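One protein chain is absent from this view; the other protein chains keep their places.
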Amino acid sequence: MTEQGIKQRGMAPQGTDTAEAAKPVTAKPVTTKYVLAGFGGQGVLFVGKVLAQAGMMAKKQVTWIPAYGPEMRGGTANCSVIISDRKIGSPTVGKPSVCLTMNQAAYEKFLHTIVPGGVLYVNSSIVADLPGRDDIRIVKAPVNDLAHDLGSAKVANIVMLGIMQALTPSVSDKELEDALMQLAGKKPELAELNRQALKAGMEFANRL
Amino acid sequence: MAILMKGNEAIAEAAIQAGCRLFCGYPITPSTEIPEYMAKKMKKAGGTYLQAESEVAAIYMVYGAGAAGARVMSGTSSPGFSLMQEGLSYLFAAEIPCVIADVMRGGPGLGGLGPTQADYFQLTKGGGHGDYHPIVLAPATVQEMIDLTKEAFDLADIYRNPVILAVDGILGQMMEPVEFPGTYKAKILPAKTWAADGCEGRPKNNVISYYLSSEAGEADNLRWGKKMAQMQAAEQRFAELSLDDAEYAFVAFGTSSRITETAIDMLRSEGVKVGLFRPISLWPFPVEGLQKRVPQIKGWMSIELSAGQMVQDVRLAVNGRAPVGFYGRQGGMIPEPEEIVAAFKTQILQGGVQR
């Protein structure tokens, strides 16, 4: 596992993805490009919506595009999200800087699309220990198990969102939680579960 | 307050806000969120969502409702739009206002579900029989879809002409922050005194599309020609980006214009003075705006999700005064900005394309 301190040297990838990505992150506008992928039902589209909602609430530019059509059939799902400090040109994400793979098919499909210096989050509860890459950070987290410990396997996606927030945040913790509550906080018991899941993810990440 | 909304849903909501109370359609990917949203919201708005047995029937339901004076629309994707072409010819001839959204996907044939702009010809050239053009509007953001949808209904009523929203699958499926009601201000419109909605208290109206003699047929066609000339004079729309100091220009609409914007950033960072001319009305094509830039531009390049359709209109407008290149992807594939940069360098900077 590559465990470089992405957070310490800034979250923006140092790769060759776009002009703005190649610039130092501290003074320049930041653009984060996500691909979030897994089985249908694992909630990857929802994770994308929470990120986009949070980005919007943080007054950033955002886009969210689902893979649709034949890609939806056969149970796989993925979406692309961009969160940026500046106007978003191309809304499609061919080369993500942050990628989430909730199952093995997604891992195999997207591993080699990530820009050098990017981060790949892997649901290690169900993705086997496969060959990775040395030029990206790969964060493995058994989110199915972590969610199960919270009492609901359904929130594995939110646990992973918490991990992503801890390591590669695009918005503040509060903005993310507010966005999550807007989208999934209408029922009190669900709100509490989601809040716990987010927290569990962040705590897991801080132990890494 | 901004909300996140899919492009397809934004079209549907904007239509309801514009006073559309009847939607007739047949579900087809990637435009299904339009009928789904209408099915959910029309009833609450006091209107009707009507699922037709086919796109053929749908366009004629639109025809009947429009002829009876209603604000009516349909939404479909490329194969469905092909089926509507006969009806659009009739709608033009009978001068019935309506709005149709075409959320384009791959073709020809059943094709794929991925995004394309390969309906450009059939949208802008009058894809059915006879001499006609619908007005065709091409938004590039979800917010612009809201404003153009609202404007489309007014333009349809003003000219008594079909208006088409040309959207690719990405824009239909994409969520972006949007604000309602948007920036479009509704126009004051003439009463539909021509509508066939019952002749109580007035002479009877017929809304028809045939003529019995060739002389009458030519007269009708000449009158429609004048109307189309009026639309061409008054309704050319475009947007420009970084063109004031530009030596080179891309031409692109919809999603490809967004990708091109990123390519322009990359080229500008290398010191290449390049900008974007973005047609918003595909018909009438914004010839006048483009031609104003012809004297300063040393090379043009059309970027499309097709084999190169709009590039023909670009070449007509440039009229041999500079090279016009083209780069596109097909079948649902989306170009990366790097591909556009590379193609631009080969074709335009290195002179790969002659004028």
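Some points to look at:
By written order: A and B. Residues from 1 in each chain.
Keep in mind that, in the parts below, a residue touches a chain if its C-beta (ideal position, glycine included) is under 8 Å from a C-beta of that chain, and two chains touch if they have at least 3 such contacts.
Keep in mind that, in the parts below, contacts and distances are computed from a predicted model.
Per its UniProt record, the hidden chain corresponds to "Ketoisovalerate oxidoreductase subunit VorA" from the list "ATP-binding cassette domain-containing protein", "Ketoisovalerate oxidoreductase subunit VorA", "Fe-s cluster assembly abc-type transport system, atpase component" or "Putrescine/spermidine ABC transporter permease".
Note that the absent chain touches B when the full complex is taken as a whole. Which of B:G7, B:P30 or B:G87 touches the hidden chain is settled by the complete complex: it is B:G87. Remark: the omitted chain is touched by one listed residue; of B:I3, B:A45, B:A196 or B:V294 this is B:A196.
When the omitted chain is restored, the residue from B:I11, B:C24, B:V178 or B:M266 that touches it is B:C24. Chain B meets the missing chain through residues 21-22, 24, 48, 50, 52-54, 56-58, 60-70, 72, 86-87, 90, 94, 196-201, 204-210, 212.
Just so it is clear, only the chains that are shown with their structure count from here on.
Distance between chain centres (mean CA atoms), chain A to chain B: 35 Å.
Within the complex, the chain B residues that touch chain A are 2, 4, 29-30, 105, 112-114, 169-170, 173-177, 255, 258-266, 269, 332, 334, 336-337. Listing the residues of chain A that touch chain B in their complex gives 18-20, 49, 52-53, 56, 61-66, 68-70, 87-92, 94-95.
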